[in-house]
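Scroll down for the structure; my scribbles are underneath it.
With one protein chain withheld, the remaining protein chains of the complex are depicted in position.
Let's turn to subunit A:
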Amino acid sequence: MLRFFGSRLLRAAVTIVMVVTFAFIVLRLSGDPAQIIMGADAPPEAVDAFRTAWGLDQPVWLQYFHYFGAIFQGDLGRSMRDGRDAIVLVMERIPATLALTIPALLIKLGLGIPAGITAALHRNSFIDRAVMLMAVAGFTVPSFVLGLLLVLVFAVQLGWLPSGGQESWRHAILPIITMGVGGAAVLARFTRSAMLEVLGQPYIRTASAKGVPWRAVVWGHALPNAAIPTVTIVGFMVGSLIAGAVVVESVFSWPGVGRLLVVAVANRDLAVVQCILLLVAATMVTANLVVDLLYGLLDPRLRNQPKRATGAA
């Protein structure tokens, strides 16, 4: 178990370093922050002064060395836009993002999983087709289109809800629904597929043949076995809690981490972008680590798997 956990941790650390390194190089090769932040009309001496002040005139490898050196001292850099600590800027925005992504995650789980199970249990029926029709519609409509549609109906036409901003809880309703519906659709599809696969297994037939009530078969045998692929998807969703609302935050003018990321990327505010990516990578990697551990809990075969026994039953 310790070896399992240790190898996962090492892999997680390597992943985070790779993400941050990739972002560091790409951001520096794709535009000069001095020119972008100072604007097209900035006098050349102002641009040069800016570059010198932020060390942008140094070779990229030296900047990279300094950056990683600072990270290990707990310094994630300062925003080039307003001089504040990048981590402070990011942490200020996280509550706003979580105020959308956590309720949206609950909607995804609360709608998607029951819908997928219901569709699988009523395979090829009207219910199945109706659920899948809605699921396909839910995940094929891009979130910005769905968001705008909801705004047109509920804000512009009916005037029930605000179209954007973050002044009250009412402002959060439309963005939460926009994110929740798409994710629920994805979960419904995955849950249905997983359930159908499990329901076709011999042990389900055996349990039924032995006279186990159908409800008990579903709850006791089908659901735990169908949970593994669903947990994988849920893991991704949990991992994207911090930066999973980039599009929706822009559509609804919601000042969360997603908006900050868009602005920071557009301005090449390097420290802020890198700080967000570091947090996102860490969250995603942690979520995946937890999912890996959950696999072991959900499926005893994975827990007790001999070292080299792969594939053979």
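The definition used in the following text is that a residue touches a chain if its C-beta (ideal position, glycine included) is under 8 Å from a C-beta of that chain, and two chains touch if they have at least 3 such contacts; residues count from 1.
Convention: contacts and distances are computed from a predicted model.
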Among "Copper-translocating P-type ATPase", "Menaquinol:cytochrome c reductase iron-sulfur subunit", "Cupredoxin domain-containing protein" or "ABC transporter substrate-binding protein", the UniProt name of the subunit that does not appear here: "ABC transporter substrate-binding protein"
Chain not shown: contacting residue from A:103, A:229 or A:255: A:255
Touching the absent chain when the full complex is considered, from A:24, A:54 or A:67: A:54
Residue among A:12, A:98 or A:155 touching the omitted chain: A:155
Interface with the unshown chain - residue positions in subunit A: 30-33, 35-47, 49-50, 52-54, 78-84, 148, 151-152, 155-156, 159, 162-166, 250-253, 255, 259-260, 262-263, 266-268
